[in-house]
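And then chain A:
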Amino acid sequence: MNERQYMKKQRLISVAAVIALAAGSAVAVAPASNAAAKTVTIAYQGPLTGEEAQVGIDELNGVKYAVKLFNAKNKGKFNVRIVEIDDQGSGTEAAKVAPGAASNKKILGIVGPAYSGATIASLPFYKQTNLPLISPSATRVSITDPAQGLIGFPVFHRIPVTDRVQGPALYKLATRGVSSPKVFVIDDQSPYGVGLVEYMKLGGATLAGQDSVPDKTTDWSATISKVKSASANVVIFTGYYAQAATLFRQLRDSGYTGVLAGGDGVLSPGILTLASASILEGVRLTGGTVPLAEISAKLEADFKAKMGVSSGTYAAESIDAANIFLSCISKGVNTRAAMLKCVKAYKGKSITGSALSFDKYGDTAGGVMNGFEIKGGAIKYTGAVK
Partner candidate 1 sequence: MFNLRDWGAGVWERSGRPVRVLIALGAIAAAASLPLLGGTFLNTPIADYGSVLVFPVAIFVIMALGLNIVIGKSGLLDLGYVAFFAIGAYTMGILGTKTGLNSWEILPIGIAMAMFAGLILGVPALRLRGDYLAIITLGFGEIVRITALNLNSIGGANGIVGIPTPPTIFGLEYTFDNHRLYFWTFLIIILLTIWMIRRLSVRRAGRAWESIRQDEDAAELMGVPTFRYKIWAFVLGASVGGAAGVLYASKTLFISPDNFTLQVSILILACVVFGGMGNIWGVVLGAIILGYLPDRIRFISDARLLVFGAVLVLMMNLRPDGLLPRKKREKALPEKGQS
Partner candidate 2 sequence: MSESILKLQNATMQFGGVVALNDVSFEIKKQEILGLIGPNGAGKTTVFNVITGVYQVTKGDITFEGKSLKGRKRYKITRGGVARTFQNIRLWGDMTALENVITATDTHKRSGLISGLFGLPISRREEKRDKARAQELLDFIGIGEYADRLAKNLPYGVQRRLEIARALGTEPKLLLLDEPAAGFNPAEKVELAKTIRKIRDAGYTVLLIEHDMSLVMGVSDRVVVIDFGQKIADDLPAKVQNDKRVIEAYLGVPEDAS
């Protein structure tokens, strides 16, 4: 129960360019004959029930959206089905559901798993059966790190850039324009939060102080006292938005006036419901992604029209991941081996317009980190962190 391995990650964009949308609006192009439509199966794996369900459901919607467009476009040629694999975002559950997916030979590829812990627990089964994975949100560095035992190689791929990039970027963004910054970092003891701090330090960050708090902490008085004793003027929280909201509130209420910053775990519209605009004003955030609406309003409108709900976190990554599989399917791939080869060789464009391909170990080549700021009760994109 209650596994919290969530690598809540949103990433993406550089600028808006809407390739997929063009395809999306060209529904009518498909040839008329649907007699020989070939059914192909891909899967989505992530938390669809349980505490983390919202993340999985949002991602699944992205996958469904991409498939819907594809099926419409290839009417008569292909009919892509999606198998839903619910791992509740937990390693223990994933170890139970992964064998089934691995042995279901119809599945040619999986979008997912959403969370890193679940990914690591599932991987032995997928590696065994050569089942290609493209995760929209599992960002733990170790999965693709050759120095840490090639956990994911060769089947694992992911769209988001890892915390190896994000750590230093977050530090850079948080200290931007601060003369003589004294940085205090707080992590939430999750693999994500701890890792982000680690890579921040590896990237050369100098810290005035640090604290590590259990992931259900709501009383921050001790941490705040530490921030004050360190006379910090930049506070970075590497954890998730719900806790960030309570921390930021209590920091501001205690009279702290410096910079507040957080990583992509905090970059969620959810934070706006947990603290008032005045408290969140000026909070700096990093993320590899932006919401679909930031790419283009038209894209978001189309998504809402087709799916009946607004796009959620990781929508862009999920669409990208699905699109890679779909482009391979359209090339006639019909085995896992061929799919893996095709994914590895894939060179194309993200829904955001930037180039998309994978390196040898499954990471996206040349991803960037973007900066955001909360202004007037909304999260605003402020450009790539360079």
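Operating definition for what follows: a contact is a pair of C-beta atoms (placed from the backbone, for glycine too) under 8 Å apart; a residue touches a chain by one contact, two chains touch by 3 or more; residues count from 1.
Candidates were picked such that all candidates are chains of the complex that A comes from, given by their letters.
Since the model is a prediction, treat every value here as computed from it, not as a measurement.
**Q** Touching chain A in this complex is which of the candidates 1 or 2?
**A** Candidate touching chain A in this assembly: 1.
**Q** What part of chain A is in contact with candidate 1 in the complex they form?
**A** Per the touch definition, chain A meets candidate 1 at residues 1-5, 48-50, 53, 85-86, 90-93, 95-100, 102-103, 117, 120-121, 124-125, 128, 140, 142, 148-149, 151, 189-191, 193-195, 212, 214.
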